[in-house]
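Below is one structure; the comments refer to it alone.
One protein chain omitted, others in place.
Letters are used for the chains, namely A, B, C, D and E, taken in the order the chains are written, and counting of residues starts over at 1 for each.
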């Protein structure tokens, strides 16, 4: 039975990363160039992937350069997170902005993760819609890039993502939990949280780190 | 008749970038390494350019290494924006700081854009003087770089800028509007803003993105 | 007689950098990829260095991969700053996090500087513990890197640091003051501050920059 | 009337670049990461462009991931040069190798230019087929990238290229001559060659560079 | 039964890379910054790994900074290849040079692969000892880096290598064959070679690439 995304709310990216590491899954944290637009927001949801290619010419007359990305957004279900792979980091394109965010919120989507740039940052922050991105810039994709496929396996900021994978983001970064491992990851991560609480308490009381680590085994 | 800079206040960098794109001017947005010191401030004004070269030795005895940049700042007129080209991004020099900002404010200047670093960030933020820069660092230019020319064509963060060009910056980035195109750009951008408002309203009502885009044609 | 760190409180990174420059010490400011987690905090203290190496395999059974860093933290004295050299900037490791910060605070340490990543950023900010780092990310060092030496000369973000050197950080960046020069640096920096105050006042009154610079000689 | 490519044989990349510069076309030389496999070979021909996108999954069962590139190669006419745009420099893919080169030679093609990698370097050198590339590597495109369009405008190593543009490569690099300007460029370049010969002779006789430049005006 | 390295002599890096890809092993080719000192030499052998860390101080008095690397070289057996992981590409250190090559040849070693730099390039080329490296430079490791471990899992130019893995290099690059897969890889690669020969023959006869690919299925 798949995990309900809100089971991840007590967790954080660091604990999830450590837990994935402990299972030998060491490539699940996106690279640090990925930053939240609003670092007070937690992003949790199941991925819906979109894959971009670079283009260097305006669209042909009558052609809709946004067709695949419109179809992806209109197909979003509640609790899903849009993951846009642009072979980033990039300086060239901002595939996400206010109108796409507005449409996604209307479908119940819970965030967007892209290794491209994002624009309309002020408005997106006011919406309190969680977005993690590879930078900020005003550049529309038209004539610069195009989403050519969706719901395929992509690499985003160094991590493989498939539609359906759990995505978690907070101020420490973005972590992807492969579907196959999600039950075990979430269970172990919840356990680890309580060990960390004990360590913190002991350290605040002034105990030596060596002693605390020997006893609780968490750093 | 040239545009009055305050005509740009209702606009934003994304709409200006789209409008410039639509006229085939696709190289007008500075690269995303350029960030505002205060992302709540809008920067609008006409460029006054300065061009730096690297140096690797202290200035000769009696030589004033700041002469060209002092002359540029003392020559600023109200509504002008200082644009300092350092072949950035750079780790080596911070050509802008509190004292230059103070002198610029005294002349009525409305901002500074540099692909170099900036220092005295706390004080500049308190002045609410709009600055967009390639990074933050304490390194003075003395013995590291020197402004050797001003009011010449420069490249700053990937965009050609001439003194007199309109410069616009907000949280989404910095856009440069060539003088020749400014009338048309501002007119078209103001039109586009109203289309976006309609799209947003429709999407918030839950309309499908495909339908909204088909009807209004704006994304 | 060594300087007391709190003598540096009236100073800032820009003035210290200029002063070091004036003594021919032009490599003392860390590169601008180093940013504070909380840019309202000043970091002042004496360095305690740790040196990391990359590893590409999990630790052997029974081995404690954190032994050197635990020993460093448990040995901290009040007023010391942990300086962790990871050959950064890096995408691979976050050698600093909440538990190490908690243990350091308990020993009276006054900050951490690392060219690696940092995690548990929310909690560290709540502690108001000054940290300057090369980025943010959730990745534990276990199986990725290991501290192999401490209290040795390291390079951190382009600056040589030895245990005992004074480290100063504020929103403009991190500056390292070699022990040999600290008396002279602090004395000259305090003098320079007052010259800057005069310049600022004159510029705010609308005096020309050229005149102010000619009279006071500070920019 | 279009230029016959063999009219370019007496020319070289440096003279062509200077001539394009003199007409204000300053973005026509590919970036220096582009190097010839055999620097004794001259490449001359008309471009046929191919555009790649990254993929991160194996092709679907029964799908031919090479279909567009096979069609491009089978459609080559004598005197044409394949130009493959991979958003390079890249470490990920080698879109060109021995079998494609063999097929191209059979159609009379005169070279390949790609900002991707190239493989089967030994065999291609033995064929004396001119190839300029962004590097060397064994990685097939299958599962890593896919040519999705051809005969469209592309950017390759910083230069815009359209099918039909003249492409010239020698040990100094690759230059692209837009069709509209080719008559004038070739005429002026041939003229410049003779001025250079005079300068060289004068310098070899020991004349001062200042005098030679004053007289002939070429450097 | 393990493969005898000389069974790989008829192969090449491209065929091995394709074969590894076909088994889902897509991370086995080192990045293209790795180049041979002599591109006419084939490198084949079993890896012996060494792992470097950066240091920023001269060795302590009486300390031998080369102890681990001397031990590795003195322990080499015939048919082994030294693999030195320096977290490259790097500008800082050349861990390999003539004397180490001379000692390795004396032990029967068949090559060196390092993501660091190499020096004494002229002499090593005269020895016809196969070396693939991340660049060329004169900088000794003393005071800059130190080999701290050997015969551990390392990453070298993007590929995981363990002592005992087969390493193959030619002008197209370096490929690592994990021990577990070596029997199957070599068998399949030898088969693929013959298919390529048929394709080449057909293409040279002028057959369309589409037809050849449909019939033989190799590109």
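By definition in this document, a contact is a pair of C-beta atoms (placed from the backbone, for glycine too) under 8 Å apart; a residue touches a chain by one contact, two chains touch by 3 or more.
All of these numbers come straight from a predicted model, not from anything done at the bench.
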Displayed chains contacting the withheld chain: B, D, E
Touching residue (missing chain; options D:49, D:123, D:141 or D:199): D:199
Of D:38, D:67, D:151 or D:172, the residue in touch with the unshown chain: D:172
Residue, one of B:155, B:193 or B:210, that touches the chain absent here: B:155
Contact footprint on chain E, counting only the chain that is left out: 64, 66, 70-71, 73-74, 91, 94, 97-100, 102-103, 106, 117, 119-122, 135-140, 142-144
Interface residues of chain D (partner: the chain not displayed): 12-14, 16-18, 21, 26, 29, 31-33, 35, 39, 158, 170-173, 175, 196, 199-200, 203-204, 206, 208-210, 212-213, 218-219
In chain B, positions touching the absent partner: 51-57, 85, 87, 148-149, 152-155, 160
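Here, only the chains that are shown with their structure count from here on.
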Least hop count linking chain C to chain D through chains in contact: 2
Partner chains shared by chain B and chain D (touch criterion as defined above): A
Geometric centre distance via CA averages, chain E-chain C, whole Å: 40
Multi-chain contact sites of chain C, meaning residues that touch two or more partners: none
